[in-house]
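Supplied in structure tokens, the structure appears directly below.
Of the protein chains in this complex, one is absent; all others appear in place.
The first chain written gets the first letter, and so on, giving A and B; residue counts start at 1 in each chain.
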Amino acid sequence: MFYTIDILGTIAFSISGVLVALNKRMDPFGILIIAFVTAVGGGTLRDILIGHTPVSWMENMTYTYVIIASTIFAVVFRRRLDYLRKSLLLFDTIGIGLYTVVGVERGVLAGLDPIICVALGTISACFGGVIRDILCSEIPVIFRKEIYATACIVGGFSYFLIKKLPIEVDLAFAFAGAIVIVIRLLAVKFKISFPSLYKD
Amino acid sequence: MFYTIDILGTIAFSISGVLVALNKRMDPFGILIIAFVTAVGGGTLRDILIGHTPVSWMENMTYTYVIIASTIFAVVFRRRLDYLRKSLLLFDTIGIGLYTVVGVERGVLAGLDPIICVALGTISACFGGVIRDILCSEIPVIFRKEIYATACIVGGFSYFLIKKLPIEVDLAFAFAGAIVIVIRLLAVKFKISFPSLYKD
Partner (left out) sequence: MFYTIDILGTIAFSISGVLVALNKRMDPFGILIIAFVTAVGGGTLRDILIGHTPVSWMENMTYTYVIIASTIFAVVFRRRLDYLRKSLLLFDTIGIGLYTVVGVERGVLAGLDPIICVALGTISACFGGVIRDILCSEIPVIFRKEIYATACIVGGFSYFLIKKLPIEVDLAFAFAGAIVIVIRLLAVKFKISFPSLYKD
């Protein structure tokens, strides 16, 4: 279950990386590198922080194959993806929803405090995109005027609440991921953001 | 003793993070994330480099609670902090003094060479601020025209000199931390900086 979610998140983030790299007119190898970094960046930091080395994508080649295949797919069908306009937002949002859940689960497995699990989920979800944006000289996505990390934090905590209900643990994770995705999509659609506290 | 220093450094860096994030008009969650990254960034890199995982703030929740409390405190009293003008410099400087000492001590405990211990102290002290500045699109503090890392390096080496005197090891650390703080404050006050070597 979690493994499937991890792979789906990898596909979503790879495609989001390709879309940003294409906009930066990178060459094919540059596109592949950005797709790779976007897809594995967050999980890599999570693995390093909890001491899970060699990191996941080095031991399990599936990630690498999925990223290469997704990149080729996204490059070949780039006109259609481009046509969808909102596609980068969509893939990025699906990615953070899925990776938040994966990160929280890794923390739970490592027996860490719920707050740390939520932090791990947020790191897994957001760090790949942050690296992508820094390498592409974009303003890091978490600091644009949109709800981003907040969606991961709320979704992550919601898992620990949902888990207390008499439902399957897999379902709790699915709900938590959906909450992240819904919060971010609604926030972008309705331009919801927190007020700034500066000189209020 | 060292633990107390670590917590005091965490408070100082959290507040310095809040001040930078407020200036960037971030929302409450953005402010918390910047405070967190500033406070734990340097120690996290230090722990990762020496292989101490899960990193300190994941195993000991005190850091997280202190950062959240400091952030709320700094946000609530932001007008007074703002009024102090030099407050960011002050908290940042106290932070690097305290963290240099903590980093050196961790290196000594790990049996590493004094040069490496000083490097660890400097990394602990400077990296959180560097990450804070990169995420906030500021010029990284260590490369502004001020003595910064130099203060940490000098303070770090001074520990190994002071230690040879017939005094308590805790006092040696306290002196080393004070040296970092005094060097930086004097350098900023009197605008002391190294000459550039370019085309001299």
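Operating definition for what follows: a residue touches a chain if its C-beta (ideal position, glycine included) is under 8 Å from a C-beta of that chain, and two chains touch if they have at least 3 such contacts.
This structure is a prediction, so every number in the text was calculated from the model and none was measured.
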Residue among A:Ile7, A:Val55 or A:Val182 that touches the chain left out of view = A:Val55
Selected residue (touches chain absent from view) among A:Lys24, A:Arg80 or A:Lys189 | A:Lys24
Could you list which residues of chain B touch the chain missing from the display?
-> 48-51, 110, 112-113, 115-116, 119, 130, 134, 139-140, 142-143, 149-150, 153, 193-198
List the chain A residues touching the unshown chain?
-> 22-31, 33, 36, 44, 48, 51, 53-55, 57-58, 61, 64, 75, 78, 134-137
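Basically, only the chains that are shown with their structure count from here on.
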Separation of mean Cα positions, chain B and chain A [Å, integer] = 30
